[in-house]
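This is the structure I have questions about; it appears just below.
Partial complex: the chains shown occupy the same locations as in the complete assembly.
Naming follows writing order (A and B), and every chain is counted from residue 1.
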């Protein structure tokens, strides 16, 4: 199908589609999205678009059936929607937790990684590459690649490698090669650029598994569709358990894959408020001179631009150079955000909020000691939000627990140690690391 | 065929030698000396790289040059000042990423960037992350200010995509000699010949780039049908060596000029072999 053809039918089609299918035709979300990539990648993008349409949208060869079966058997889906008794009491509202932390690998990331690696297999690809920041997407991809017997190379910034050694080890245990990226600051955005470079040379036999709803079309829609299982389940579970829909749905947002996964099936439920919680870092102020944003609140504080293949909201300086973002949670530490979220924020459908490092850490300790669930630091932002804004929420709130905190124990020790966290346990035996 | 006379002229007689350097690498003044050395070495068109922080289409050689330039304080405004100050005969093309172009407009799209580029004496743009599908606003601004918009054709570009691109391109088409990102290579790819064959029906100069590093390469490429050669990494390597070995600006400029002569000479030999007696490639 030629793109010119697609474009002519676009407006009408999109208008008729429910919100959770937005962008499928052409990767456009209002002004956001698109395919801003080097020409050399275009054939791969087109091949992928074709495969996405056939296998994912049309379930050709039973792709979606196999995907769902593997998500269940290998991944452990469905994940529960659990009532959080003690938080419900604390906030005098019904708080429900969507337990993506129970997914194999410990985060929602596997939904996408498994989908893409399986798709690569259906496409006849022989090799997987991926980038990773915190290492969560990398470990999920490495697991999926081992499970499906695909050779896999993961690019990871050198600085991230040093911050996330257990995740590096996990990837290697799963048989993946981990390639350190030494350019720039050695974090996620450099790793993405590097992976794109690899892909530009190897498109014929290689699939690039992007880790969030970012990048050129069809990645944002495809990753969303793979992650949408979260809200598909949560919506059904909420109806079963509570007899109705939630008043509010809360999810943290880095690139935004767990966010859109959690929102997708609620987008058309206009009475359900959707809250995307970004990392407010240490402050929302930006240091233009140094090119540093001490946060990664691109929905809240970013401006329109083009990054990594898509038009979206970015943290950038006035020249358009991408800023160094910062967050206590490396998985939220990204200067961009998925174009669909940028669109939904502009439309007023999604409420963007920023929660700072301190509040996130308190959220981390709060969920750990009141509910017996140690969340990822990314996830902890959602609980920081709950604490600060519960009075603005309705009577039934679903919060996505996007991941578990095992990967963050060292960071939690270090960060707790640096501040006065009111609800932290006695840390004396841990300071100085484990 | 081209909006700019200068680009038309560059490809008018004989093969064009199109070198690329990153503006501001490793600093503003040296960089100016280097670009002028390219000109002395026979450049017909010079591609001036305006550095972006996330250069997804570049190999490591050019990426490191972009970082050196950014670290030394390069910005779009300084880039334009640089272009204005240059004293060169070659036509000037700006190569950069779309976010810088877009952001320069402060909400008014790509037009302000193009307007400023035109004022600075830039005759064309290459934007590696801007596909033809998204190029309408930039195309319009280029047309308005008489700039050419160069597209890159990959070895894999075919069919509808190729048609759409060729309908939009002007000045010259940048024929990517192989898959992958920029970077000097030792051989010349078969993919080049195939690409040139595929493009033979389109009436626009074809400049081949990606991996050309010697006069020999240049000769073979032009003998194979190219209207010009684009050389980036091989030249940026010379700058990088200068930084590493702490060479004087004059010394690096001399080397750039010498390499340029070799490349240009190779291209001319190739042209003669194609138009005159056919030498074996």
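We take it that a contact is a pair of C-beta atoms (placed from the backbone, for glycine too) under 8 Å apart; a residue touches a chain by one contact, two chains touch by 3 or more.
These numbers were taken from a predicted model, which means no experiment stands behind them.
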Composition of the entire complex, counting every copy that the file contains: A x2, B x2
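Following the convention adopted for this analysis, only the chains that are shown with their structure count from here on.
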Rounded Å distance, chain A centre to chain B centre (Cα mean): 37
Parts of chain B lying in touch with chain A, wherever the complex brings them together: 52-60, 63-64, 67, 70, 75-76, 97-104, 128-131, 133-134, 151-157, 160-161, 164-165, 176, 179-181
For the chain A and chain B complex, residues of the former touching the latter: 2-4, 34-40, 42-43, 46, 183-184, 189, 192-193, 196-197, 200-204, 291, 304-309, 314, 316, 318-322
